[in-house]
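Note that one protein chain is taken out, while the other chains of the complex remain in position.
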């Protein structure tokens, strides 16, 4: 099985260690993951802001980078959701029948990391150990657009030494929302502030989530508050062997 | 505060500006968080009781889609069934026509006041203000509507229009304002909800006993039997539907369900989603005039007012399935923090963010165009919607329509000259420039690699994330992430994916 990493534009530019963690994790599980260098962005930021035409080049690059792989793994519920649920829209808009066919065939092969681990590899114990107090925020797109359900939790529960603190109101949105974070900055920050308050109430040292975008937003708020709570991508926790 | 006129509150600012005021009001935020939290829990409990809830939602959506797919036929069936049972059916293209019909009936009977059942449609068309302009007083009789009306306030929730008010505020409104509208509040009124409700009972009873004409909406209009349905809690609806001599019901054309049996599904979905009860205290159904019982003259006004516009929108059409339960408001993290007024319409929250643009058309105003963006697309609304309206997808589609409306601006000067209007592109906004830049960058990995290289440590977030402009908006309350020494792409190449 040829497996490709879709690292996401955000991780590529700002959080390369998340991509590195996925590579470490998958190699440990015997998957020789590749990084097709033709990849750019899934196009979601443009689609969700209403710029469908502007998303067409990104979707084209996505298709050309990944079509030859059996599985595409991405450490982002949001980007997996975009590939699975929005690329069809963009392809239709392009009027290019070839692109539509390519998208239809590729979309079902795109997996969010926890889906790939649990459903494709069939593992929940990934051999990680991370002896810390952790709380987990299920991001909206993984929770509701993809329906990853309890997969992240099952994976976290098998991490040695990890103590999972229950996050109150866990399923409430953190307020990132892509360009919502700047277009409606005040509301976004109000939502994030409440999420941070709940995170701090847990007493956890580390906030874990499956999307770097939400973590960037929450981490930015927590740093400004000097909260002392760190953010970590789920992939980093699953890759850890402390 | 400004009174609502028509669908929109006059001079409404775009959502972000309106939201800012609301976010700065701690009492409002407390009231909202408390109220939405309470109703969310109630709903979750009664929904969990129903084993086949998901199938029921699918069926609820199918009932409404069936009605919409052949709406013309169902409307004609409704009209003929109603007419056969002694009701008069009127059709109104827009708010002005509907208001004129209702005012005309009132004047025909020489009444100077009407009692009203809570109705979103009549709020949408600004009926109260239109009647007032004709010298006819329209008394709201739902408790929350009464609070809003006496407080000269605006509704902020579909089900509980005064959700933004706490008991102390309500007591003050009753004490200060009831006397001017009729029977005053008792002198020793406290802020106990039971006492406040009792004060409303006494205040309104004299109006119910005296009124000769009532105006209602309808939750459902059954096409095959000509039956109208009003779902309520307090009994004010029953009073209005039963005691006066003349009843006028203003019904949006999307309220149609094809058959009586369809209510079996709809009446299971609505109360649990709406008030979080197994069933609401009172549901009234009537099919035209019943001799010797209730109003002996009945009118039904079938209202378009943008609904056919929404119906023609392939993606947005599903918004017409809405049964106004308000579950989407109660779970919405944006609504919970901004409240309903920020949405600038009698339809706030997630449904308002799609319904207002669908009824009025993207591109029609800056306010309309801001609404589809008033969401983080978290999807909580879709999850609870009893008729499975995929609000996030409609929002995204409407955003595209907003952007597309700006891509091409019709040349107004040529519009009435008979020639096909020429079209010229609108001046690009910073956002559209950013998106065009992102499109260029993401078209090729080589370009993206270059962009990342030159966006060194400390450069703006915008350089690193071409799609996220507005660093100042970001950095107001959030630190920016530390820029890494090299991108993932560069690391992979330098180390052969960590193997070197």
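In order of appearance the chains are A and B, and numbering begins at 1 in each one.
Quick note on the criterion: a residue touches a chain if its C-beta (ideal position, glycine included) is under 8 Å from a C-beta of that chain, and two chains touch if they have at least 3 such contacts.
Following the convention adopted for this analysis, contacts and distances are computed from a predicted model.
The complex includes a chain that is not drawn, and of the options "Ion-translocating oxidoreductase complex subunit D", "LUD domain-containing protein", "Transketolase family protein" or "Glutamate/aspartate import permease protein GltK" the UniProt name matching it is "LUD domain-containing protein".
In terms of the touch definition stated at the top, the absent chain reaches B within the entire complex.
Only one residue in the set B:77, B:92 or B:327 touches the chain that does not appear here, and it is B:92.
Of the candidate positions B:263, B:374 or B:434, contact with the unshown chain belongs to B:263. For the options B:52, B:112, B:152 or B:176, the residue in contact with the chain missing from this view is B:52. Of the options B:143, B:400, B:435 or B:473, the residue whose C-beta touches the omitted chain is B:143.
Contact with the chain not shown here comes from a single listed residue; of B:114, B:250, B:302 or B:359, that residue is B:302. As for the chain not pictured, it touches chain B at residues 31, 34-35, 38-39, 42, 51-52, 55-56, 58-59, 61-63, 65-66, 68-72, 75-76, 85, 90-93, 97, 141-144, 147, 160, 162-163, 166-167, 170, 193-194, 196-198, 200-201, 204-205, 208-209, 222, 224-225, 227, 233-236, 238-239, 241-243, 253, 260-261, 263-265, 267-268, 271, 275, 277-287, 290, 292-294, 302, 304, 308, 311-312, 317.
In this text, only the chains that are shown with their structure count from here on.
Per-chain Cα centroids separate chain A from chain B by 32 Å.
On chain B, the positions that touch chain A within their shared complex are 15-16, 19-20, 23, 333-334, 337-338, 372-380, 382-383, 392, 396, 398-404, 431-432, 435-436, 438-445, 448, 452, 455, 464-465, 467-470, 473-474, 476-481, 483-484, 486-489, 491-493, 497-498. On the chain A side of its complex with chain B, the touching residues are 7, 9-17, 19-20, 23-24, 34-35, 37-41, 43, 45-58, 60-61, 65, 86, 89, 140-141, 143-145, 171-173, 175-194, 216-217, 219-221, 223-224.
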